[in-house]
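Yeah, one chain of the complex is gone here, protein chain that is, but the others are all in their spots.
What follows is chain A.
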């Protein structure tokens, strides 16, 4: 680092008022595997394609959808290793809140703190922004919630959203099919249909090449097993 001409923050403003590194980070996200989330009236579902680099990879060892607290889960699009760092930090923040207040952290608070971490990396020296967008799904006293957090640190609450490749097609599909009074089962079917429509699989869509996570009124986030996904796939056929 030292004497280099470039020993200032990578995220300095360009003359057009943009932070070029964040734009590039969003490009990294946009070329990542598609993931989507749908908020139903009684729960939230998040899903992603799980395309592995080779058939020799043990797919049971890969889990893209992660749990942050018993009632909050997350999926990402973009760089896997970056998402792991964020998941680790978020889990710690959630647990610190619990230690202090002996209460589960509300979804908005956790999203806010995670977004603050991502923003920090756009305004510090010697670091680069995270190359992931996160979809955070949770159920707390305010009901089911779905948030998207971008590399810039901005976050939005969504009724339904998609990220990664083919995001515009995915969002068009979701816009057509989403209804405000949708129930969780419908939402899961819609999520599967969206992924199915977008993806060009080598072979068939199956429980082994997509991942689905749900949370409903019992406030327990769970990742569906391959067998459960197969059952839903059969229903959708």
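Please note the rule applied: a contact is a pair of C-beta atoms (placed from the backbone, for glycine too) under 8 Å apart; a residue touches a chain by one contact, two chains touch by 3 or more; residues count from 1.
Here is the rule we go by: contacts and distances are computed from a predicted model.
J.: Would you kindly match the missing chain to its UniProt protein name, picking from "ALA-interacting subunit 3", "Proteasome subunit beta", "Phosphatidylinositol-3-phosphate phosphatase" or "Septin"?
T.: For the chain not displayed, UniProt's protein name is "Proteasome subunit beta".
J.: So one chain is hidden, and I want to know which residue out of A:109, A:123 or A:179 touches that hidden chain in the complete assembly.
T.: Residue touching the absent chain, from the options given: A:109.
J.: Take the complete complex as the reference. Which residues in chain A touch the chain that isn't displayed?
T.: Residues 99-103, 106, 108-109, 112 of chain A touch the chain absent from view.
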